[in-house]
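Selected chains from the complex are presented in situ; the others are not included.
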């Protein structure tokens, strides 16, 4: 397929490389243009402006946040202004339900197709074509994107035809991960103050009922209390919990555990945790209990 | 070994049967004496009173709650009054840290040995010798019990020589399970109100990051909203969260997520959920959001 790719961060550059390798014709765009060079070396075309990445069958966006996505999507010379009728915008960033709804409406009005396809996975998973992709859009549009998704992910989970549903599922997933972090933080603060070794405790957990990647990965971070460098920054954790809460507010669904998480992230950031991994909220329970980090 | 077994509920009767089958000489006691019959048929001796179950090398207690355990342990003709010097009380019930400390002191004073050995696992695991056993006691005492533990469990996790530590670890584990239930409840309330099918959502979760027995087991209960019959009753869930909070209070460790869980259990019980499984707290998020059960 002929496809544009906008957003060449840690995630996007690996994904774009995989598409090139699989034989798709890829035109890449990034605000900081130097990031396109490595991909051009691998066979990508380079777009000087957003519009130039919107000439193909589809254009993928993989940006850091809603502001960045809104910036390339709306206005003069934007993605929406440039994409031909019936062509597809595949939106893979983690964004709010509200922005996804706004994009869906704008694309519908412009006669374009919009596929919401946020992903689960870290940069290594992106590079290894091992992402989990959650999709929601009109079935024909999702079907058209299938060749791309098969390259990018290890499994695709379709969630109906309303695009913003995929974004909600993505946000709910990040909420669940943050809940695991908080749970580990409280449990380790409790047993830790009684003198239990954190690594021994983690080994017990992950050898028994909590034998899952998520507990192993985050349990390790929490037990070691090593939160730098950030795999996923605390400020992004706050953003995602806020977006989950905002979706809950629109839907009238109170989420008290998400409220607790929001307060944890704010506390962490207020106390200088801007540069830390989001799993650093786990140390707040220990800190409140008077234990040293 | 020659061993007494006090408490023949759903857990205890399977455990005692396994000890008999493995060739240990078992004397069983239960307040409601009829429960001893099946085990006597398998080769157990029956004790008419607590003291009669305390003549061997060790006596195991596996009772429903702290009151039951305190009832058999203290006072005239009790376990502590009857056990010979150096013999061992293996306490496998889920009890408070405070009661475990009190038992440890009382046994020390009586020249007896006390091994705290609470378990993780449902009745089926007990019957299948597949429990996880968390132990804490003086090393020689734990070593003496090893032949019994090997019969009862699939793996033993030693947590040092202070008996109450094992109880704290057990309580922390139940807190973690309850956290999983609450997390699933909130996440499903959120996506559910947006129209996502709960089973499809669960399949997505357990196929990706949350690929663990705990999410499969409880996710199924939460998705189906089938909370009867209770595998583990809500009132016991409340008890264990309360005991975790009490341990946190003694240690000066605030546990805000456990506080939230306590309020959930109270709400469930106040609204008539006495007979439900503890996973029924998951429906409160949906209920608060105006969704029908």
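Should a chain be cited, it is by its letter among A and B, assigned in written order, with residues numbered from 1 in that chain.
One rule holds for everything that comes next: a residue touches a chain if its C-beta (ideal position, glycine included) is under 8 Å from a C-beta of that chain, and two chains touch if they have at least 3 such contacts.
What you are looking at is a predicted structure, and each value in this text was computed from that prediction instead of being measured.
Trainee: With 2 identical chains placed here, how many copies of the sequence make up the full complex in this file?
Mentor: My count of identical chains over the entire file-defined complex is 4.
Heads up, the rule we're going with is that only the chains that are shown with their structure count from here on.
Trainee: Roughly how far is chain A from chain B, centre to centre by C-alpha average, rounded to an integer in Å?
Mentor: The mean C-alpha positions of chain A and chain B differ by 38 Å.
Trainee: Please give the residue numbers of chain B that touch chain A in the complex, ascending.
Mentor: Checking each residue of chain B against chain A gives 120, 132, 134, 155, 157, 159-160, 162, 165, 168-169, 172-173, 175-177, 179-180, 182-184, 186-187, 189-191, 193-196, 200-201, 204-205, 207-215, 244, 247-248, 251-258, 260, 285, 288-290.
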